[in-house]
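Of the protein chains in this complex, all but one are displayed in their positions.
Each chain gets a letter, A and B, in the order it is written, and its residues are counted from 1.
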Amino acid sequence: MQETVLLPLIILLPLLGFAVLGLWGRRLPEPVPGVVASALVLGSLLLGLVLLGQGGARWAVEDWIPGVPLSFVLDNLSGLMVMVVAGVGFLIHVYAIGYMHSDPGFSRFFSYFNLFIAAMLVLVLGDSLPVVFIGWEGVGLASYLLIGFWYTERVNADSARKAFIVNRIGDLGFLLGMGVLWAHFGTLSISELRELIAPEGEFAVGINVAAVSLAAFLLFIGAIGKSAQVPLMVWLPDAMAGPTPVSALIHAATMVTAGVYLLCRNSFLYFDLPDVSFWVVLIGMLTALYGALCAFGQTDIKRIVAYSTLSQLGYMFVAAGVGAYWVAMFHVLTHAFFKALLFMSSGAVIHALGGEQDVRKMGGMWNYLPQTRIHGLVGALALGGLPLLSGFWSKDAILAASYEYSALLWFVMLITAALTALYSMRWFVLVFMGKYRGHEHPHESPAVMTWPNHVLTLGSLFAGFVGLPYVVQSENLLEPWLNKAIVHHEHEKLPVLDEWALILVSAVVALGALYYGYRFFQAEAAGRLPAWFTRFQEASLRSFYADDVYNALLVRPLKSLAKILFDADGGLLGGFWWLGSATGNLGALLARLETGYLRFYAAGLLIAAVLLVLVGVIR
Amino acid sequence: MDALLHVGLFLPLLAGIALLIWPSLGRRLAVAASGVTFLIAAWLFARASGEAYTFQALLLEPIQMYYALRLDGVGLVLWLAVALTTLLAVFIAKVPTRMLGWALLMESGLLGIFAADDLILFYVFFEATLIPSLLMLGLYGGRERLKAAYTFALFTLAGSLPMLAALFAVRYLGGAPSFLYSDLAAHPVSGSVADWVFLGFLVAFAVKTPLFPLHAWLPSFHAENHPSGLADAMGTLYKVGLFAFFKWAIPLAPEGFAQFQGLLLVVAAFSAIYAAWLAFAAKDWKRLLAYGGVSHMGLGALGLFSGNAEGVTGALFLLAASMVYTGGLFLVVGRIAERTETLEIGPVRGIAKSAPALSVLTMFLVMAMIGLPGLSGFPGEFMALLGAWKISPWLTFIAFTAVIAAAAYALTAYQALFQEEQNRVVSDLTPREWAFAVAIVAGVVLAGVYPKMFTQMIHPLSEALAKLLGGGA
């Protein structure tokens, strides 16, 4: 591990792109900003890989704010994320050159995109919680800017704002979590905290477990917000208002996995806290199920994929909750490939149909888009968990880990996996199968958009082989490599037979569900669905009324209370004025005693004198 | 060094008087004077060695009142903030020339507040600054300006009288030989006297922080001031309450502070969330910024009143940072109002289309205001949180829900003005505004990315205060 100033350079490259493109991008002719931005991200990726190859790196400024360093670390965990962020990020940058073609905000888009990459790298590389938080809010800002990229539409601006505000709820948890750690351990450097809390892979003796629990829980709230888990999931589907590359990069492959990364990076807090971990598992499980159910009713091609993201993030949380941190990161990796692929295939379809996003007006794309159809198929199958594809291996690892935790959890996750296979087939069938139901003239995307998808297709096919179960490969590539950077409990491996049985079950379930889904949703494409299912779809389309509940219970009461208080505050000033005028009125009242008649005063004098004398006499 | 100190302090005063007498001298003089002042502040800041710049001369022998200046780390940071904001304000605001003169007079007063090391001198600066502020409101304000000015004056004066009493009590009941800070601090008052003394200071400084319910003057003050934002920016600088608590009220009557600490924490937390909430319902930009400012000062006050080093540093950092970004926002809003002829949120929409650079500048300052990490609003807020959590987790939680509300009110207003369907074409930044933008963005980013530059000046003094209060570092 070397001290090197090259480490912050990884971040500075895209930041430079942000500044330069933001200031002068509009003077550059069209493809140039995109090329510059992509090249800078590629530079970050290569630099990161070189440093990682040299065994990692760190860099710090002490006392950035008193007691808190500005420190970065590149170890295997952050290295993996750098690969995902800059690697997949680079591909999506290239894709966007084609997708954003002839948009008036072309250079602005790439400027924001580079800002996002820079912020995400800060988040990933930060070795001090406030530094992570810089990236954490930075990606939130980039996400806000990009969701509202086409800000002249009110819906888009609203969605962007909603995303930012909901994220801030989680951020408050993050902030307060840092408050706890600071109050009890006096440092916010992650590596120092790790030394203090879990020096030997165990909680240190005499540590305040309650404080650690509270901190872990609060940080988890932050993760809930950023990764759109129940109950803060409402912003992610709306975030699809942004351009499709944004959905692919930010709201699928990278930013939303930041919550999972946070849990893994701080695994030393969670690994020995069964109570907090239970909550992580519970939230993850609920989200996985909820997202899967919501995906069935969506009619927007991107929202289907968005809900599947929600669901897959739930899987990752379950993995982190049961203590299988490397598995969570494994799923982050494979998910980045196949989900980016799904989004970009969706983008290619939208592009082909001149901006149409409604799956009811699609269909039959198999005949029109010879390359995108392969991308879509591979993406959908990987998401659905077709055996041997990347999604299968990582999901299987999660299922195995949850089986060790509890059979019930395993069962729920298995059901969810079946649902996943079903809706991924729904997406595929509605878009690609049957007859075209619209009136455009679909055309395949240019090479600059298909080539990134080719690479992602390869990733979706083969990325799973870095994390094979031990019964297939006794020591896979990823687990020991990642575990160097993660504090966790060593698990006893499941017996060989159980492991095989689990693999078999999930393979059978996935195959069965994929096949059944393929058949079943041909009926939807033809408009022949059972009545119970259409009713279910209506509820699902409105995401089971989550937004309505929030609006009724929180947003509207808070807004009207704000109005009332605002008027009341004017009343407060009125109150001070009243105090002033009350004094004046009292004075005016007393002034009425001044009649101006001399004898009135003289009588007063006399009466007072007499009274005084009387008082004297009586006493 | 001494000479520079006095030049920095009185140059704006002289230039301001000159401008009032000969307005034909024009904006150039105002910019030059405040520019030189800024350079002096920056020079002093850059040359700071950990020792404070000091100067003492006996002014009134019978009561042992000194003309005593002491510019320590905190003072330097605040000088820098005041000088920068004033420079930017007189540079950008489109106002009658005489108004610039008043602004310069105010600058001298403000610099004096942060440099005075004698309590009477401090009081003089503290009160004298009121005059130009009031006059700016009364001469150049909006339709209801007189009522607003009355309110402002009454609140301030109602606070000043108890402070005047406290000021004499703290010396004569404490037994200090002079009004010098060092003498007063060496003879702190104790017992119930300390309570009363602190209460006296409290009223005056709470008006100027401002803390609920003594913030009531602020919204109408801002709403009625000249739409250019010059007076609002200067008024923002005048919110010196946190500094005054830090420098005078708490060290001179620590026992009194201990007595009121719990109450103050509650009030600070309540101010933070209450004002943030109100900002959401505000219908014009100036009220929005006014309430937003109250909310942020509430968070700062929470840090300060927690009495530990990180909380105090956070509060002072936040104070200095908010001077620049809130002041800057008032000025930017002034520029926008000049283009759209209204300060209301709602009627004008979608102007980002025709003024992209202006929208980016505004977004930038708004993000600084809502405490986006990496910009100047964050370090102060964050340290205040770290400090406050140690004292009262629950209050911290309640107060810091304001950061959620901040995102809500700021972005809602931003969206209403800049986004959605365009219904007005406005011009983008002029070269002059570009210069303004570059300067303020540089300042905001510098303080956000490298807060160490400022915190290392503030922190030793905060540690001293924390030690005095027995909190430890």
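The rule is simple: a residue touches a chain if its C-beta (ideal position, glycine included) is under 8 Å from a C-beta of that chain, and two chains touch if they have at least 3 such contacts.
Please note the rule applied: contacts and distances are computed from a predicted model.
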Choosing from "Glycosyltransferase family 2 protein", "NADH-quinone oxidoreductase subunit K", "Glutathione import ATP-binding protein GsiA" or "Monosaccharide ABC transporter membrane protein", the absent chain's UniProt record names it "NADH-quinone oxidoreductase subunit K"
Taking the complete complex into account, which shown chains does the hidden chain touch?
A
Touch with the omitted chain, as defined above, among A:M1, A:A407, A:L554 or A:A603
A:A603
Would you indicate which residue among A:V205, A:L593 or A:V617 is in contact with the undisplayed chain?
A:L593
Footprint left on chain A by the chain that the document does not show:
590-599, 602-603, 606
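Assume only the chains that are shown with their structure count from here on.
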Length of the line joining the C-alpha centres of chain A and chain B, rounded to whole Å
36
Using the touch definition up top, name the residues of chain A that touch chain B in the complex.
22, 61, 63-67, 108, 130, 133-134, 136-138, 141, 144, 148, 151-154, 157-158, 161, 164-165, 168-169, 171-172, 175-176, 178-180, 182-183, 558-559, 561-563, 565-566, 569, 572-573, 575-577, 580
Contacting residues of chain B [partner chain A, same complex]:
151, 154-155, 213, 216-217, 219-220, 274, 277-278, 280-282, 309-310, 313, 350, 352-353, 356, 360, 367, 372-374, 378-379, 382-383, 385-386, 388-390, 393, 396-397, 400-401, 403-404, 407-408, 411-412, 415, 418-422, 450-452, 455-456, 459
